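A single protein chain has been omitted from the complex, and every remaining protein chain is retained in its original position.
Going in written order, the chains are labelled A, B, C and D, and every chain counts its residues from 1.
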Amino acid sequence: MDTTYVLDIYLPVVFAVFLAAFTLYIIRIVKGPSVVDMALAVDCLAFDLAVFIGLLTLYFRTPFLIIGAIALALWAYILDIYIAKYFVRREVGE
Amino acid sequence: MVEYIIQNYDIVTASLPGLAVLISATGAFTLPLLQLITKNRRAWEIYTALFTFLVMCLTYKLMFKVFEVGKPLVYTFGGWPPPVGIVYEVDRFNGLLGVVVSSIMFLVAIYSIKYLEFDDGVQWYYTLFLGLEAGMLGCMYTGDFFNLFVMIEVTAVSAYALVAFRRYDRIAIEAAMKYAIFGALATTMYFTAIIFAYGSLGTLNMADMALKFRNIEVPVTGLPFGIIHYGMALFIVFALWSFAFKAALFPNHFWLPDAHAAAPSSISALLSGLVVKVGIYAIARFLYTIFTASEAIASVHRLALLAIFVMGVSSAFLGAILMFIQKDIKRLIAYSTILNIGYIAIGLGLGSAFGALAATYHIVNHAVAKALLFMAAGAYIHYAGTRDIEKLSGIGRAMPITTLAFIIGAFSLAGIPPLNAFMSKFLLYGALIATGVLPLVAIVIIPSVIAFLAYLKLVYTIFVKPMPEEYAKKKIKDHPLLTGPVVILAIACILLGIGAPYIINNYIWPATQSLLDWSSYTEAMMQIAQKLP
Amino acid sequence: MKGVKILFIPLMGLVVILIMLILSYGTLGYSPAEYIRSLGEFLLRQSFNVFEKEWWVGSPEVITATLWDYRGLDTVYETTVFYLAVIGCVSVFRLLQPKLAEITKEKEEYALTVIVRVATKIVLAVIILISINIALHGHITPGGGFQAGSAFAIAPLLAIAAFSRYFVEKMGLKINLSHALRSLGLIIIALVALLPLFYFGYLLQNQAKPWSPFPGYPIEVSFLELSGSLFHFDIGEYLNVAMGFLAIFLLLSLPERVFKKDMEVVKSES
Amino acid sequence: MNPEHVVVLYLYAALFVVFGISVYGIVIKPHIVKKLIALSILGDTANTLIILLGYRTLPKPWPPVFPELEPSLELIEEFTKLSVDPLPQVLVITAIVINMAVTALLAFLAIQVYRLYGTLDFRKVLKLRGW
Partner (left out) sequence: MFEVIEWFVFIIGLILITIGAICDLAGALGLVRFPNFFVRLHAATVGTIGGAVIPLFGIALVSAVSSQLGPFRWTVAGGAVIAAFLIMIVAPAGSHALAYAAHKAKVVPVEPKVCDLLEEHEKRKAKEAEKK
């Protein structure tokens, strides 16, 4: 089943929406009054980038990008955990 | 290709350069396993000494083979012909340097046994030590300029870590930090230079690079991709800056006195004697073998030579003057390194065969004498526990043999005949006179005289002045493990000086010739590259 | 310092403008263009060319093929750089009294909340599986030893923060194990590189060549695609990188009071 | 020079500006952590530069991985014509590992500097050292 034409027309529209969302997230990262605000925005941005990579997989028709999405999701989680640990205990190891 | 190799050498002899580097790296890989099995530090020390000895034997065999054959020996890794794969290309020049590196590494490995007796964590020291040897030999042997980047990093990373080996010493950590930050900047600059070279030439092989300037078509890579004139100008500027940093030439010398003074003395001997030579070797290889006699970049080449010459002159004067005012014995010797690197750069900057000969001989002589000085100074520091020259006064009386060797090394570097560094300085005078501008000779004589005065003062303080009472109690004496390597190097100093005519005729001049001989360097590579489709 | 600063900015600007002027003459051949350099084309054409086995590597992943076969030496020593850097880190952070680091008391309050702990445990399993997957498929799909090792590195990183470093040590991932496995990985690499020499082949040789008697590493074992030596190299590098990261994180997470206590000895001595 | 080349030159210019800024950061900024950040930016800029060099200005270039395990001659030819240059990517992987290793070592050294001097400001460190 050939879905190329549909995707080629439709995906750029979705890309535009996602890019708009990215801009808003970046505004929050830059503005963010506290560290947790920034971390939250970076979080959302990373998860959205994972989706974006998935969409690029469809757009470029290369199957090799998708593994990057998984890695990105994990890295964002680490950021959260480390900031939380720092605020709770002020020492990473224990 | 196999016919070409088999007719001259058997496969094991052909793979000697690759083996030498890989074996010292394997030594570094297995040492952590050994330290888990046995906690006996004698075992680690003997293990390291054995590995360095093995590598030394391999490099000697390689050097004699290369001198016997006369042509550069090309070893293809994985069997891939040059522009595609990586090659080690050993001619007489880097064969000779490889021998210098591995011999001094072996002596320092023995010296470290006694010198580090009060330190903990020596297993990491020896691991990094073997890594440093692999890195330096790789830098010397490689025929691929991206591989050169990787090997420089191997050398550099182990050097940073070794400078910071005594990690509770404030000065050592600060020096290592400075060295590492600017060293990383320099290597990134070299990576940028590689980008320009790959962009404009489309190859990563050094011999192929030389052929591209002369518009000779090579299999697979073909002709240059961009305009080589400008691309190579950028390459030379970036690469030269980074090599000058590694070699501690004048504007980039600032890290050297700190790092070399703060490291353990055995490591200072390696850093001053050998690691800075990596930068010098790279400069010599690029300026003399690869960029010579090609009209495409002749003007850039001339400018680069001039820059090296000017940098050499300024570092010679700077090193000599700052050497005179030092109060710290190791800083004094470290500034002497800047001075001597300046001499080597002057020799290379002349652009004549005579100058290159003087530089080659001075590389060998300086490596031997400087390792000697640092190791002897390390012996004093090991017993006295201080680096201040005033506090060390008279300590030489308790260690007569070490001090005798120290005096030989110091006078050699100060240029007293018939010791070895005098011979190479004499060649340098000759090379400068051959340029026809006689006042230039002053740039060799003046720093030499200042250095002589500084050494004289040092020797006077250490040997002639009376010994304070606190040392008399400490039972200071010549320890065979500390003195042995020093004495061997002192004998080498004398032999290299007395036998200079023989050595120059049979080793140094052929080595210099093969440095200048770009055609056989490229032919050796082309012969194998013909196999490619 | 201020004078240097004022001088430095125009200097950098000048250098950048100069480089751009030089580049605008087409120094790099106006790249990127529609065509690429012929060396790159050679690699693309030959690395999985089943019709010309003289020049092939046997891996559809051209990057891994180039990384471990055409330019294998670079990668072996790049691994060495990583290894030596980790050894350097261990050397800088070694303790005078190693016993100080061995006080392992895992307390409830070290860990974060229950929700985080449960989520982390699930994620840990997923991470280790993914990293092994990346390592074992490095010669067929993008990935390989370093990438897989970096993916594995997330596991101790997460466990240290969400639980504590004692949790990681209780799982058996101690620093001595990391030294042993790292050495093991590098010995695998060194042996795979050295083995062809015993068959009178070349160091780091992968496939059979007409000009070398070495028969080559197996491309397939029954149904498994191995791509010759690439698979073994990837495993070696995976062990090295993963365990190197583990050692780095275990050292970094040592609490600061251990070092303060350790440094007191030095101060009292001097 | 056609418009495409101008766009490419703009990309190069942007990269070199970042390059200059990071060199400035390494040399001038006194704080060690800032120096480290500038160093990693420098490394990444160099990597991006060489990746840009190996790109192909086609509408949809292929990644340098064979899409099938049993290729035909036509597929190999098509792949050679459409895929991006693999060599810069190989060099970048090597450079990334090396940069990361050096950065890790530098970070450890920086922590040790902080332990011994109580500060990460290079000027203060030099002052404490007695300069």
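Keep in mind that, in the parts below, a contact is a pair of C-beta atoms (placed from the backbone, for glycine too) under 8 Å apart; a residue touches a chain by one contact, two chains touch by 3 or more.
Owing to the predicted nature of the structure, the values given are computational and were not obtained by experimental measurement.
Among the displayed chains, contact with the absent chain in the complete complex occurs for A, C, D.
Within the complete assembly, C:V123 is the residue of C:V16, C:V123, C:L204 or C:L254 that touches the hidden chain. One chain of the complex is left out; on chain A, the residues touching it are 1-4, 6-7, 10, 14, 17-18, 20-22, 24-25, 27-28, 33-37, 39-41, 43-44, 47-48, 50-51, 54-55, 57-58, 61, 63, 66-67, 69-70, 73-74, 76-77, 79-81, 83-88. Residue positions on chain C in contact with the hidden chain: 112-113, 115-116, 118-120, 122-123, 126, 130, 141, in rising order.
Contact between chain D and the unshown chain involves residues 67-68.
Definition applied: only the chains that are shown with their structure count from here on.
Two chain pairs are in question, C-D and A-C; the one with more C-beta pairs in contact is C-D. Look at where the CA atoms of chain A average out and do the same for chain C: the two points lie 25 Å apart. Spacing of chain B relative to chain C, judged by their CA centroids, is 29 angstrom. Among all residues of chain B, those that touch two or more other chains are 146, 150, 153, 157, 160-161, 164, 167-168, 198-199, 204. Chain contacts: chain C has residues 19, 23, 26, 28, 30-31, 37, 39, 43, 71, 74, 78, 81, 84-85, 88-89, 92-93, 141-142, 252, 263 touching two or more partner chains. Residues 63-64, 67, 70-71, 74-75, 77-78, 81-82, 84-85, 88-89, 91-94 of chain A touch chain C in their complex. Residues of chain D touching chain A in their complex: 60, 62-63, 65. Remark: chain B residues 146, 150, 153, 156-157, 160-161, 164, 167-168, 170-171, 173-174, 176-177, 180-182, 184-185, 187-188, 191-192, 194-195, 198-199, 204 touch chain D in the complex.
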